[in-house]
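Note that this complex is displayed minus one protein chain, with the remaining chains in position.
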Amino acid sequence: MPDGREYRATSVAGLPPLQEHGPLVDHKIPQDDVVQAQPDLTWSRIRHYMREPFAEFFGTFILIMFGDGVVAQVVLSNGENGDYQSISWGWGLGVMLGVYTSGISGAHLNPAVTFANCVFRKFPWRKLPIYLVAQTLGAFVASLVVYANYKSAIDVFEGGQNIRTVPGYSETATAGIFCTYPAPFMTRTGMFFSEFIASSLLMFLIYALKDDGNIGAGNLTPLGLFFIIFGIGACFGWETGYAINLARDFGPRVASYAVGYGSEVFEAGGYYFWIPMVAPFFGCTFGGWLYDMFMFTGESPVNTEAAGLLRLAKPTRKVWSNTYEEKHGHMA
Amino acid sequence: MPDGREYRATSVAGLPPLQEHGPLVDHKIPQDDVVQAQPDLTWSRIRHYMREPFAEFFGTFILIMFGDGVVAQVVLSNGENGDYQSISWGWGLGVMLGVYTSGISGAHLNPAVTFANCVFRKFPWRKLPIYLVAQTLGAFVASLVVYANYKSAIDVFEGGQNIRTVPGYSETATAGIFCTYPAPFMTRTGMFFSEFIASSLLMFLIYALKDDGNIGAGNLTPLGLFFIIFGIGACFGWETGYAINLARDFGPRVASYAVGYGSEVFEAGGYYFWIPMVAPFFGCTFGGWLYDMFMFTGESPVNTEAAGLLRLAKPTRKVWSNTYEEKHGHMA
Amino acid sequence: MPDGREYRATSVAGLPPLQEHGPLVDHKIPQDDVVQAQPDLTWSRIRHYMREPFAEFFGTFILIMFGDGVVAQVVLSNGENGDYQSISWGWGLGVMLGVYTSGISGAHLNPAVTFANCVFRKFPWRKLPIYLVAQTLGAFVASLVVYANYKSAIDVFEGGQNIRTVPGYSETATAGIFCTYPAPFMTRTGMFFSEFIASSLLMFLIYALKDDGNIGAGNLTPLGLFFIIFGIGACFGWETGYAINLARDFGPRVASYAVGYGSEVFEAGGYYFWIPMVAPFFGCTFGGWLYDMFMFTGESPVNTEAAGLLRLAKPTRKVWSNTYEEKHGHMA
Partner (left out) sequence: MPDGREYRATSVAGLPPLQEHGPLVDHKIPQDDVVQAQPDLTWSRIRHYMREPFAEFFGTFILIMFGDGVVAQVVLSNGENGDYQSISWGWGLGVMLGVYTSGISGAHLNPAVTFANCVFRKFPWRKLPIYLVAQTLGAFVASLVVYANYKSAIDVFEGGQNIRTVPGYSETATAGIFCTYPAPFMTRTGMFFSEFIASSLLMFLIYALKDDGNIGAGNLTPLGLFFIIFGIGACFGWETGYAINLARDFGPRVASYAVGYGSEVFEAGGYYFWIPMVAPFFGCTFGGWLYDMFMFTGESPVNTEAAGLLRLAKPTRKVWSNTYEEKHGHMA
């Protein structure tokens, strides 16, 4: 497990991750206020090591509960208990409340945000897979809970207990509750571009909200996230459903496959499913680069020689590891 | 009456309950700035003892004024002066303004929240019935005021002064203004599950907003409650009407019975009325447990030996009373 | 002109009125930072005396610009550029932005709020008529600007340049843009009750937001006002149009009479026009009393002997003047 001291990632959550408490590599459990009053308890010890994955799991869980929940309510009630605006609200406040839930881990809630933090904000690379798995699992489980909650209504809407259909294959499809499917007129390039643009906006604006050299949103950051997500949904949500997040899209997609929506969940839109998995990584990286290149004056690879591009030619651990210095001494 | 010092309940309201003022068991009235400049006044003395029930009464009163009020306006104007979104707004801001009203008592506004605070946050058990009664009375009285205000419009909508009908029994039913009735396709299990899920989300998120070891919403907590309630309404409000609160549902239900809606208010949906009374206690307890188990590092029974489960086997006052230590000395 | 020191009114605006600057009765102009760098300028001197009326004028002006403006846009565009929700938004943010404009004077924006502050918060009685006039004039002028802005659209909607009609007298009436008219099914008692209830909620909640012995909304108070007004509009706005304010209703009503809507603006709804002039004074006084009686522990006549009722039997200056003590020495 990584040393808690080693990163200074920009957390979405407006607060730095809780300071970690001493070198865990020594296999000692620190006796402080974060670990319980009774640190000898097995569960407290487990939880101490698992705090960040737990936080990402539950943060993404909350996000999908509200996000998939609102789509379910709007679709299944035929718009009687909500409309497109409700969907903007649901995803916006889902992210906001997910951020409040997962401040401990930096509230990434999105593998592409974690990736951009690795590239631009010294977040440790080896945490990337852990975060990705926790986020995707959180989304997977939440979408199953939403499915269980709306099962009767889905039966009524689809016309039977064994009928589960995907947009483009049926007029009464409900798979769109769980993950995104593109509008029929979109080209492949257009789909990628739409997800790319929306992800770039997301990352650019997260870095803007978090930049103390700019205005900085401070304790209003979770509220700022509400407006960002609401805005992306209202302005760039129609064409591809603004997944902008591997965990948010792939987790529930697998869940919908598991409960019986069939292989169409992957085949629909010309195997569209990989676009919301891949495009956000490019988009968030570009958005983060754009902010750092033109606006950010803090510590960033972009603010080094040749705008950090020389790094691309030096794929060594010494250059790329965000934790190298702590382990091997300062490079000066 | 209980000693005001004895609890450290997590109040919804973003602020701790007002510090109490000395041991009331001594039957002395403390002479400080919270009790009036003239503490000898009979009313000041009564009010001092009654501050918490008054606060819960008026907080829930405000909640129901806006909550039942918005449903009345939307239903009775046939959607011309509001739609489903308005209902999410009304309940969301009703809770927010109710919280601002009742900070003195911790702004529970919901017996299940009070119960979870007893279990997880050392809120004194003996205050539970007092809070429950004050909350339910506040909701009862508010729904009568809403009824009085909209009486003419109800007469027009129902088709006569003596016609008062309940959803499922009539096309022009108005009983749904006051308390919740389930959607017709719901199974009994589905009803319970829906209320359980929504209550769990409520409690989990209240504890997240209030956790200073996490981000913590601070003075934005009432606004955070607005988003939580808005979200539950937009995402999980269709199937059962998201009562998630005995006081909110039972108080107005009795009021609607009292003004002549007939015994159908209890019989509808297969005697549905008990579900929003019972499920929130299970849901809020589960949601609180979930947060404490996986996220919370502060003082909680879950953060004791065997995750607090041993307590279940020891139903003694010494173990369960949240006020035992203060009375009998610290247990060490 | 009154001495600026003499009141401690609860301002809506979250901040105390600017401290006044020395005894104006000495006819000296204080040389400080509030009066200009060049206090000898005639205009600076005039403005210093007129600051509070100016602030109330412009605060109410802003309120009516947005409030009447949104109704104009929704009505005249046949709901294509807004719906009932927009109206809740417009009035809510109109009050919020009006409060930001008029913090200097306490941001009352409503004669009934000023009146309640005189009764419960020691606001000087002799400022009441000044405030009432400034507020009503602000509303009057703003509604004329809205009229000028939407004149072409009104001509199109009414069907001609000389046609101006009032709700209840025509299908294409536009007088409802400027002031309120009751729904046709309302009884006289119902009208009064509806305005009374809404005004009570307004004042009760303003005092709750402002009570530092409760949670207190602090710098979020203007935002809290947005939610209060939005809520009153969404929950109690249909029956009478929630004027809850003499200035907001009477000023624009006279303006609409002046531009040619005819005497029907006063006759409509059985001479309804007096109800939104009178009911808010009763409602705000009741709401303020309710808060002080059951919740407030600060300085208030209600928190004196016999809950302040003895005052009603002693209509003397010594008892009722909020500025008596400063002039005649402390009564002890």
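Each chain carries a letter (A, B and C) given by its place in the written order, and its residues are counted from 1.
Methods note: contacts are C-beta pairs under 8 Å (C-beta built on N, C-alpha and C of every residue); 3 or more make two chains touch, one makes a residue touch a chain.
Remember, it's a predicted structure, so these values are computed and weren't measured experimentally.
Trainee: As a test of the contact rule: which chains in view would the missing one touch?
Mentor: Result for the missing chain's touching partners among shown chains: A, C.
Trainee: Decide which residue listed in C:G82, C:P111, C:P182 or C:P280 touches the omitted chain of the complex.
Mentor: C:G82
Trainee: Taking the entire complex into account, which one of C:Y181, C:F226 or C:F281 touches the absent chain?
Mentor: That would be C:F226, which touches the missing chain.
Trainee: Kindly note down the residues of subunit A that lie in touch with the hidden chain.
Mentor: 83-85, 88, 183, 185-187, 190, 193-194, 197, 201, 204-205, 208-209, 213-218, 220, 223-224, 227-228, 230-231, 234-239, 294-295, 297, 299, 303-305, 307
Trainee: Mind listing the subunit C residues that contact the chain we can't see here?
Mentor: With respect to the unshown chain, the touching residues of subunit C are 13-15, 18, 33-38, 41, 43-44, 47, 54-55, 58, 62, 65-66, 69-70, 72-73, 76-77, 80-83, 85-86, 89-90, 93-94, 96-97, 99-101, 103-104, 107, 145, 148-153, 156, 219-220, 222-223, 226.
Keep this in mind: only the chains that are shown with their structure count from here on.
Trainee: At the place where copies subunit A and subunit B touch, is the share of residue numbers found on both sides over half (same) or under half (different)?
Mentor: different
Trainee: When the centre of a chain is set as the mean of its C-alpha atoms, what distance in Å lies between subunit A and subunit C?
Mentor: Roughly 46 Å separates the two chain centres.
Trainee: Between subunit A and subunit B, what is the gap in Å from one C-alpha centre to the other?
Mentor: 32
Trainee: Which positions in subunit A touch two or more other chains at once?
Mentor: Touching at least two other chains: none.
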